[in-house]
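The complex appears here minus one protein chain, its other protein chains still in place.
All chains are identified by letter, namely A, B and C, in their written order; residue positions are counted from 1 within each chain.
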Amino acid sequence: MRDRGTYAGGGLMGAIVLFVLAGPLLWPLGPSEMDLAARNAGASLAHPLGTDQLGRDMLARLMAGGRLSLATGFAAMAVALLVGAGVGIAAGLSRRLDAPLMRLTDLFLSLPVLPLLLIAATLFRAPLAARFGAEAGLFILVAGLIGLTSWMAPARILRGEVRGLSQSDMIRAARSTGTRLPQMIGRHILPAIAGSLGVAAALGVASAILMESALSFLGLGFPSDIASWGRLLHEGTPHLGSHPGRALWPGALISAVALAATLMGDGLRDMASGGRRAARQARHMV
Amino acid sequence: MRSRTLARIAIALPTLLVIWAAIFALLEAAPGDPMAELPATIPAEVREAMREALGLGQAAPLRFALWLEQMLLIEPAVAIDALLGTSLAAGEARILSWQTRGPVMALIAQRLPQTLAVMGGAYLIGTLAAIWLGVASARRRRGALDRAGAVVASLGYALPPFFTAAVLIYVFGISLGWTPTVYDTTLDVTDWASFGAQMRQMILPIAVLSLQTTAQITRYMRAAMLDTLERDHIRAARAHGLPERRVIWHRALRNSLVPVVPVIALGAPQIFAGAIITEAIFGVNGVGQLLVTSLRQADLPTVQTIAALAALAIVLANLASDIVLGWIDPRLAAPETAPRNA
Amino acid sequence: MSLLDLSDLSVLHRGAVARAVDGASIRLGPGESLSLIGASGAGKTALVSSLLGLLPKADIAGRALWHGGAGGPVDLLSLPPRDLRALCGREIGMVFQDPATALDPVMRIGAQITEPMRLHLGLDARAARARVLDLLGRIGFPDAAAAFDAYPHQLSGGMRQRASIAAALAASPRLLIADEPVSALDAPLRAGILDLLDELRRETGMALICVTHDMDVVRRLGGRAAVMEAGRIVEEGAVRDILDAPRHPATRALIAATALDTAPDGPGKAAPLLRIDGLSVRYGAGPLAVSGTDLVLGRGETLALVGASGSGKSTLARAALGLERAAEGRVLLDGVDMARAGGRQMRALRARIQMVFQDPVTSLDPRRSLGRQVGDPLRNYGRAAGRDVIAELFAQVGLPADLMDRLPREVSGGQRQRAAIARALALGPDILVVDEGLSALDSVQAAGILALLRRLQATRGLALLMITHDIRVARAAAHRIAVMEAGRIVEEAPTRALLAAPSHPASAALLGAHVAPPERV
Partner (left out) sequence: EERGRDGMVRLLYWQAPSTLNPYLSGGIKDVEAASLMLEPLARLSPEGEMIPWLAAEIPSYENGGVSEDMRSIRWELKPGLVWSDGSPVTSADIAFTHAYCTAPGSGCAQAAKFRDIDRIETPDAATAILHFTEAKPYPYAAFVGPQTPILQAAQFADCMGPKAPGCTAQNFAPIGTGPFKVTEFRPGDAARLVANDAFRAPGQPAFAEVLLKGGGDAMAAGRAVLETGEFDYAWNLQLSPEILGRMEASGRGQVVAAFSTLVERLAFNLREPEAAPSDAAPAPNAALADVSVRRALTLALDRGLMAEIGYGKTGRVACNILPGPPLYASDANEGCAQQDIEGARALLDGSGWIDADGDGVRERGDTELEFVFQTSTNAVRQDFQALAKEWWGQIGAKTELRAVDASVFFGNDAASPDTLQKFNADIQMYAGASDSPDPEAYLSGWSCDSAPTAENGWSGQNVGAWCDPAYDALLERLSGTAGAMDRAALARTLNDMLVQQYVVVPLVDRGRVSAHANSLGGVRINAWDSELWNIAEWHRLPE
């Protein structure tokens, strides 16, 4: 009963993943196939969600774009969370690192994003492409850039929580039994900050999906012929009056991912706070 | 406590200088050309002469030093002059924008009121709504409100402002015609009618922005509140007979604000720096819009100055967040007790 | 006329198999005092918590008629939460078993106590403050104003417990429910608080339900007593009858175990294992919490550290483990300076000195099951930590193995305490620091743990630093006793010598309050 939300989240996420992964196998049209005779078409049997200004099938584009969006969304969120949680926990635990790390965070928060992205892309695009191949290199670049510009919020939020914990008897006791840093973090700190972490993750996925499209408008993201959800949403927005579906569908999908991630984040928090596990255990013993 | 606050402020100043230098270096290194907007037919040597006139002939460190002097000495002096009618800064070279060739600070001063009104209003409303919604969702966990809150929050942070703004404009501006679609910065509030007009033009941008703010803060608030409500001292407060309202809004809220205060502080600098996309869409020509247009035109002095002020706001907000945190939770302000080998 | 009429109360915790309280009935009149005794885990806390609706997740059956209100009797168990809340604090006050977690960490002590008082009594801020200051003074805070402005984390364990009592008494309730109210207090303070409760009972007609495992406290409170075992009330009657002529075997066991035998003589001149040299510790800019103490602990030796609440015992212990930074002085473990030890060496040292923290609730991770937490030290050093190993550790401290998967908040206070002890013993340390480790245990359990420690001492040469306020525990366990006052060790002597002839007034006070024959009511 109490897990309904988590299951709903997981189910929703599963459905979306299925849609973008299996959908293209079932749907005959490709995302960049143009039907120049049927531009800006409304919903029809041939194009259930209509077509765009070049006659490309919206359904196919949504499925193809979703792969890209989900992959970048999760990868970039992971990067941001990894860096953010790392910095936040380090600053929270160590008084010595606190000031420098927080000033670094201030610095990154202060740097104007646009020039930062432009420079980073100029510096790293070619080397990454050379090292990992064009596509993987671009993916790493995009996920890295998004991570680079969004780790600061989790860092600052988690730092405060960790700081409070680090003063507690619980951490003292753990330390006195010889708990090493990684275990300390894994056993005691991460579960304690799971609530915020879950929220940050859910937020992170959605914002990374949107950020990817912002990057592609700067010419830093993926090439324009691969349409991510963020990009479709952006392209569709001006047509809200005439073809609302073109913006509403990608918007709905991004929101659905965010909602699923949110519900799953809630579940993560519950799991970390232990109530569910213990209850289940007790039932097993009957 | 006070000396610790002072120490923090003391460390904030050099931090700020480093940040300012970093911003300058970044802007120097970033691609972009103040002449890019000019018609292609303007010959290279004319462009060169124009660059010279902008002061680009000087070495970058020199320009940074000059900017720093203007920022730290001349501009404050100008501000004092304007307030007190003195003439401390008479004849000194102020920071000039490359786009307008006018003083950057004058530009910012022109832009700040609308940014403060719209962003500030949105942030205040958004934060309060978020706290209320977060608390309410946590209290009736998995209840209808909690579920609705999750959906609203997901929509709020998954839908970018360019989309929500477009929808709102379409519905309220075009279909219903209730609100203007272009923000009039020259509107002076002198009477009820103009006040009404001001409210009408502010409501959509505020709605867009506060939706975003609410979405982000409310989830953190909820998570923190859930954690707090499980603690024993809340149980104790109930056993002492405090009314639930007081337990929640006083005891539990204060405890759960710890992770939320940094979130609030993170967004607060926007009140001064502006929200770029929303300002652009509604034509609220605030600081954010100034920053984008300056960036687009590689107007480095303006960008540098706005970014520097934003950095100041960020550092101050974070400082404030630390101080407030220490005040909310005295354990966080506690001096070093943890020994080495942590 | 009765005040509270409890009949056939049952409590089943969510997910639990057995009832924590099983058909208990109690009747209490105004001004009456009822001591609730019983083994750890017997259901005492469950019983009293259920009365105030503090177990929202448990199935509660039965009736608890409250006759205190103006409009006739009400059933506390079926009262709407809103009305129940109105009763709480004003008519029924509650002192929680774990004082550390019952206090709001982000509020000053004074404010926490003042708030319900102002609410219930409608006092203005100044009057409330005066009243709270008075209360704090009466409850044993020498500097009431400082305590008023302190945050919970700035107080010692005993101080927190007293603050909790003050909060419960603030609104002059008609019934005080106190769950182990004096377990962390030294003898003089304990006496003072019991006097205060007595006084209130006589003056205001306050009734009292006191959960305790300390027979002296029971005797001192007088009135009636009820004995619980496995959720049932197995015996009830006048304190004198119960203590002097216990009928139920459970009661007899509890009473028998209070007579601890005295400690054997010390191991003689053992090699010093732990040496503390001129150690001082300071919190922030405050005064020294520990100043210039010297202490030596030899292999196989037990040293009891006694002293008034807030005298710096816990601080000294934490510093000995390197958990608190020393302002001055050093801690040498086997000749190695802890502050200078490198990472690897430090880890090796850590395994050799372990500690049972004063507050088992805060020292356990609320999100990790007891079994895991007891196994954690083993895992830290790469040793096997299978369920069987942990079950053995559990058995050692008398914990049933089926508590392994429970979270700390899902077990009783004594069970938490024992889990904390099991954790500290897991690594087989050379030195064990026990900060009030037996205070939450009933006498049977306490005797068992003491026996265990003594056995370890005999077989492995375990050195024990026991912090306690209970002279009897000190007498039973320690070879030597050190007395602390205001951050200093003021006297140190072999147990017998010190008990026979305390030379420092502080020691005399600690002993005196105890030695005095308990007042019989």
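One rule holds for everything that comes next: a contact is a pair of C-beta atoms (placed from the backbone, for glycine too) under 8 Å apart; a residue touches a chain by one contact, two chains touch by 3 or more.
Small disclaimer: the values here were computed from a predicted structure and weren't measured.
Contacts of the undrawn chain with the visible chains, over the full complex, involve A, B. Interface note: of A:V20, A:L68, A:L101 or A:L118, the residue touching the hidden chain in the full complex is A:L118. Screening B:A53, B:A82 or B:V189 against the full complex identifies B:A53 as the residue touching the chain left out. As for the chain not pictured, it touches chain A at residues 32, 34, 36, 39-40, 53-54, 118, 122, 126, 216-220, 223-225, 235, 238-239, 241-242. Panel shows chain B; residues 29, 31-33, 35-44, 46-47, 49-54, 93, 96-97, 99-103, 106-107, 110-111, 169, 173-174, 177, 180-186, 279-285, 289-290, 293, 295-298 of it touch the chain omitted from the view.
Note that only the chains that are shown with their structure count from here on.
The touch graph of these protein chains is complete, with an edge between every pair of chains. Across the assembly, the chain pair joined by the most C-beta contact pairs is A-B.
As a whole-number value, the distance joining the C-alpha centres of chain A and chain B reads 23 Å.
In chain C, the residues touching two or more other chains are 153, 323.
Annotation for chain A: residues 167, 175, 273 touch two or more other chains. By the touch criterion stated above, chain C contacts chain A in their complex at residues 14-17, 100, 153, 318, 321, 323, 347, 350-351, 353-355, 357, 359, 362-369, 372, 376-377, 379-381, 402, 405-407, 410, 420, 423-424, 426-427. Those residues of chain A that touch chain C in the complex are listed here as 167-170, 172-180, 183, 187-188, 191-192, 272-275, 277-279, 281-283, 285-286. By the touch rule above, chain C contacts chain B in their complex via residues 52-54, 81-82, 85-90, 93-94, 96, 98, 101-107, 115-116, 119-120, 151, 153-154, 164, 167-168, 170-171, 283-285, 322-325, 339, 343, 346, 361, 409.
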